[in-house]
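All protein chains but one are shown in place.
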Amino acid sequence: MLDTTMIQTRGFKNTPGGFELRLRLPYYRGLWAGLIEGVTVTVDGETFAPEDAHWTIGELRGPLREIAASESARWPVDVAAVIGLRRDQPLSIGFHDVAAELAIQMSYIPEELQPTLWTEQRRLVVSR
Amino acid sequence: MLDTTMIQTRGFKNTPGGFELRLRLPYYRGLWAGLIEGVTVTVDGETFAPEDAHWTIGELRGPLREIAASESARWPVDVAAVIGLRRDQPLSIGFHDVAAELAIQMSYIPEELQPTLWTEQRRLVVSR
Amino acid sequence: MSGSLEYGVSLYSYTGEYGVTMTLDDCIEDVADLGATGLEILGEAHIEDYPNPPTAWLDAWFERLDRFGLTPTCYGSWVDHRRFPGRDITEDEAVQQLETDIRLAARLGFKYVRPKLGVVTADLEPHPVWEPATLRVLDLAEQQDVIICPEIHWPSVIRSKVVDDYIALIERTGTKHFGLLMDTGVFQTSMHHRSGGVPSRMGRGSARPPITPVVPVSDLEDVLQHVVHVQAKFYEIDDELQDHYIPWAEFLEVLVRRGWSGFLSSEYEGDYATGRAADQLRRQHALLRTLVAKETS
Partner (left out) sequence: MSGSLEYGVSLYSYTGEYGVTMTLDDCIEDVADLGATGLEILGEAHIEDYPNPPTAWLDAWFERLDRFGLTPTCYGSWVDHRRFPGRDITEDEAVQQLETDIRLAARLGFKYVRPKLGVVTADLEPHPVWEPATLRVLDLAEQQDVIICPEIHWPSVIRSKVVDDYIALIERTGTKHFGLLMDTGVFQTSMHHRSGGVPSRMGRGSARPPITPVVPVSDLEDVLQHVVHVQAKFYEIDDELQDHYIPWAEFLEVLVRRGWSGFLSSEYEGDYATGRAADQLRRQHALLRTLVAKETS
């Protein structure tokens, strides 16, 4: 099952050449991928731009713009997305302040009020 | 999935000739049925004796002593038991104070300290 | 004329629990357990691999309806006109989206399909594609035996151009496959501020949503003949079984007096604390059934 939070406890870890974290859609339904504008991740004050994020949503993999190129691509509400980011040094073992701002287009809200921005900050642990 | 509480929200309702409620095992493993001594249920101050409870644990049905007569009978830790009790009048629509005391033998605790008693009180709703 | 009210639940109510503490199985079992007979879902939330559920999912769907004695009521759908970055969807694409959901809803046994339409102006004017696209799928709705029912939902109000336009479409075409869905949040007497969930805000600019007037329940009288389904939106029923946000007694008085028949489909939209949805739904059903019993006795 998922954590209630957008940023999931499971999934935050070093990877070859960077690190990754998992996000759930903090909304009540899944979305066509084209409605997702992107996510800005910050770790200990270091910000990672939305266009540098590599997404994995189930079988879908790649930058968001490539995933959304497929008209049938969706982010289901009960599937956490893995956000991969490049970083020269691995994150140190121990605590890190992790923030994410997820931007999404809600068609039923006037465009001048969009995108809707979900923001969250959590203290997560790199355990190895 | 189950509620964290022993007394589950789901399952408290009137039945023909009485009412029922669901309990989870508030322990970390499933148990051989013979280790369960019984449950005392109280609703709005009215107490129902352990020997009057009709148990349903998965496919197993009956009074606890009948269920435990089968040496292979178990209460799995992730399965809620349905406790059926007889009552002349249906419970009224609205709130009820429901309490349960579950008594279990823990073999690795000296017998003079047994049974272990789990007690809980919750305010539940009869919705129809 | 004597109507019959039935009780249902929309799985939207379990938003804070779904995928966290409750599976789809749990949600559907909970609806039946609390004594409801009507089941409402959101296509894009609850159907695995939407819009193409695997056979195993479909089999499980019908098996559950049967086991729990539940009737599918309304299927929530969306027409996301900003689905393709940089442009609005075309009329053909809107038709395609509606057709997809109508067929899928009918296949699952639903009688009502609620398309949520995009808005194009700050005063919530729907995207103009709604009318031609709707007209083009009315025949399919008839063939599939479903009624398309856009939702009157806060901050929209009953006395508005959009509702007038919906009714005009019904009167002009004489269709039996288009109606209104009444969300009771429209009648909220004060604003509930939900706790829990992930904090969100609208946009990066300074624009803010319009202030919404309180809508009197009496406004319902004008449109009730077109209302085919009620989403019984609520936020909190307190420990005395009172709701301080939605005037249920007044609302139910109108439904009973007018002999309205259909489902009251609960939409819990209150605080997200674990376990709250299941408890609040039971409180609401206890309250609704108690009030209806008073009205009809």
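By letter and in written order, the chains are A, B and C; residue numbering begins at 1 in each of them.
The rule is simple: a contact is a pair of C-beta atoms (placed from the backbone, for glycine too) under 8 Å apart; a residue touches a chain by one contact, two chains touch by 3 or more.
Keep in mind that this is a model prediction, so the values were computed, not measured.
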Touching the absent chain in the whole complex: find that residue among B:L35, B:A53, B:I67 or B:I83. B:L35
By the document's definition of touch, the residue of A:A49, A:A69 or A:I93 touching the omitted chain is A:I93
Just to verify: which one of B:M6, B:V39 or B:I57 makes contact with the chain not shown? B:M6
Can you list, in ascending order, the subunit A residues touching the missing chain? 1, 3-5, 9-11, 13, 93-95, 123-128
Even though one chain is hidden, which residues of subunit C still touch it in the full complex? 20-21, 274
Could you list which residues of subunit B touch the chain missing from the display? 1-6, 24, 26, 28-32, 34-35, 37, 68, 71, 74, 76-78, 105, 107-120
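Criterion: only the chains that are shown with their structure count from here on.
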Taking each chain's mean CA coordinate, subunit A and subunit C are separated, in whole Å, by 29
Check each residue of subunit B and list the ones that touch at least two other chains. 1
Counting only residues that touch at least 2 other chains, which ones in subunit C make the list? 21, 23, 274
